[in-house]
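Missing here is one protein chain; the remaining ones are kept as they sit in the complex.
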Amino acid sequence: MTGVTVNVEKCVGCKNCIPICPFGAIDFNSEAKKASINDKCTSCGVCVPSCPVEAIYSDIKIVTDLSQYKDVWVFAEHRDGKLAKVGLQLLGCARGLADQLDQRTCAVLQGHKVEDMAKTLIEHGADVVYYLDAPELEHYRFDTYTKAMVELVRKHLPNMFLIGATHIGRDLAPRVSRRLNAGLTADCTELTIDPQTKLLKMTRPAFGGNIMATILCPNTRPQMSTVRPGIMKQLEPDHHRKGEIVKEKVEFGPRDTMVEIAKVVKEQKHLANLEEARIIVSGGRGVGSAEGFRVIKELADLLGGEVGGSRVAVEKGWIPQDHQVGQTGKSVRPDLYIACGISGSIQHRAGMQTSGCIVAINKDPDAYILKIADFGIVGDLHAILPMLTEEFRRELGK
Amino acid sequence: MDFTLTKEQQMLQQMVRDFTQKEIEPIASALDKEGRFPEEIIRKLGEIGVMGMTVPKEYGGAGADTVSYTIAIEEIARACASTAVVVSVNNSLACFPLLAFGTEEQKQRFLVPLAKGEKLGAFGLTEPSAGSDAAMQQTTAIKKGEEYFINGVKHFITNASRADIYIIFAMEDKTKGTRGISAFIIEKGDPGFSFGTIEDKLGIRPSITGELIFENCHVPADRILGENGKGFKIAMMTLDAGRIGVASQALGIAQASLDRSVKFAKEREQFGKPIAILGMIQEAIATMATDVEAARMLVRYAAWCKDVKQSYTAPAAMAKLFASETAMRVSTKAIQIHGGYGYMKDYPVERYFRDAKVTEIYEGTSEIQRLVIALNAIR
Partner (left out) sequence: MNIVVCIKQVPDTTDVKIDPKTGTLVREGVPSIINPDDTHAIEEGLRLKEKFGGRVVVLSMGPPQAMDALMVCKAMGVDLCYLISDRAFAGADTLATSYTLAKAVQATGPWDVVICGRQAIDGDTAQIGPQVAEALGVPQVTYCTEISVEGRKVIAKRALEDGYELIRTELPALFTVIKDINKPRYPSVMGIISVCRSCDIQTWTAKDIAASPKMIGLNGSPTQVSRTFAPEPKGVGQVLKGEPEAVVKELVKKLRDKNVVRVR
């Protein structure tokens, strides 16, 4: 079933439309010299204006007037019956954008029997929750989720669409953007509205974070953006907030069931090596004992990082050899390196000085490590670390 | 005069550099500490064709030119001089004489597996009484019927008990002097062939260096390499080529020493600033950098001469002489620049220093190189 057809009488066989189709969905009969649409068609409509004699029709409304696209949408990702935090964070961001445009914030909730999540979405800033319920949407799959999302977009015409840059989001958003022929910008760290053009300004890192770029999407809608978890801040839930739940239906054809989830396995990923850790909490002479490393491990576990140590800590048997950072240990480049009770000798520095952000905690105000740290605290790590862990626990729980 | 590397040489350099950084660099220090032969690395290098780099394709080699070979050895030596010497001995001292002097049958039987990295080669010339005075071969070979009986001891042989195929030199007729020496192909397992002491060395410790013992070792007559009495000539021609390999190894050690020195000088602060701004450090680095570059030019030139089939005896001797003495100077200075840290095994420069020393000795001492160069100039 396709929404796009070629009027065989009008078609003059110019073949203009054939290469334009991104999906290879237009066939050409060289005997009859006529084009026809095959079942690869996704109804994107990009071929319609390409025909010089207007022989291609779409019964799906292809809206080219950009002012018709309104509202800021957020994909409400959920897994195992729980809403992903990133969706709530994006609602907080969307709220800010929508208010500037005087438009609504809408959450897209696709799943099976998850209607009660809609309330939470409204409490976190959604004016509208579009809810699609189907057994095929129970677990995330690219095929059914793309079909549902695209139909929803074509029906309700959002201006902007924010999706979390999770394993799910990065699987889904590009597929959706291709089907819609819409622009997508990945891993945005900042989203603002241009006061003149009212366009979404999407800022993101490139070249491994060495450069920042601001991206615009002036001519296609929705303006799509993925954002990593933890970048945006969710709003305080307002239990009195009112919102609308709009239930939509979607049907799935053979083209929408291309994969099957055979098994899902949860496992703690044990890092193969320290070199891949994004956060390392490291201890040196100041830790004092193997027992002393407990506070280091607690903080590392909370932050989802790994434990490291200086040569002294290894030689004294406080931590195993494969955790050694330094000239005779591992060279590491985490985003965050917290050096506790480490003086910062040249051998140790050789293994960690190119870390993204260095925090040093040391009793000695003249310790060399404080010179190369981005943030330093002069104090006893045994007192500071538990406080730090507690503060992180409080902040990150939000 | 075009000093740029060809596309082929650039790609080879990039590949070997990549391999070295990923496979060799991370374990080089441990190999030295444990005196462990780089078994896995040699196997992988064999798989990608490095063990028979310059051997033609029809004999299982990769068919690369000598310049490419020097580039590969240098890159490997930058991380591990020991791995480099294993590769160099296999290519220059085992494959080369078989390629240059072997019969077709010998090439198929011995050269092919060496070039493919399936077997490892060794070169047995040196004896307790025959070092620089290589002609003083005490090992004897006597033909009886259709066999040769070999008796004697070789020592300081690289790859020793680990090798599979050995190019051995022995005296057939003492009355003929150097013209009485012949070359033979010996295999591990040949009757009467065994191994003696494995040496405990100052440097290149992962490389296995040891004694070969021949007690009435008997092999079929078809194991003679080249003609009877041509053994000394074969040995000298092989060493000529081998010198280019050792020169490349020394160059790699020197380059690594220089790189580490520059890195350390930029990081180490004394008197409130990195030591790289101090005049004496800059002078040292300038001399090191110039020597390394000059060594590289001599190595490439000697390799080029061999590739265009020009006489390369003197250029190879010059390259080996200069590169090995440069490696010794530069690695010594590298320790000095590192100060106390350079003396500790935490830093690799002390290993470079220990490894560098042997390059002034084996495959012809610096004194022998000078002799070769002088005689070449005077004659």
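Quick notes
In this document, chain identifiers A and B correspond to the written order of the chains, with residue numbering beginning at 1 in each.
Just so we're on the same page, a contact is a pair of C-beta atoms (placed from the backbone, for glycine too) under 8 Å apart; a residue touches a chain by one contact, two chains touch by 3 or more.
Because the structure is a prediction, the values reported are computed rather than measured.
Considering the whole complex, the residue from A:303, A:325 or A:342 that touches the absent chain is A:303.
Only one of A:85, A:285, A:316 or A:363 touches the absent chain when the whole complex is considered: A:85. Residues touching the missing chain, restricted to chain B, are 6-8, 11-12, 15, 18-19, 44, 47-50, 53, 57, 62-64, 68, 72 (touch as defined at the top).
Along chain A, the points of touch with the absent chain fall at residues 18-20, 22-25, 40, 42, 46, 50, 85, 89, 142-143, 146, 166-167, 170-175, 177-179, 181-187, 189, 201, 205-220, 228-231, 255, 258-269, 279, 303-304, 335-336, 356-359, 365, 370-379, 383-384, 387-388, 391-392, 395-396, 398.
Rule of thumb we're sticking to: only the chains that are shown with their structure count from here on.
Spacing of chain A relative to chain B, judged by their CA centroids, is 54 angstrom.
Those residues of chain B lying in contact with chain A across their complex are 29, 267-268, 341, 345-347.
Interface residues of chain A facing chain B in the complex, by the touch rule stated above, are 311, 327-328, 346-347, 349-350, 353.
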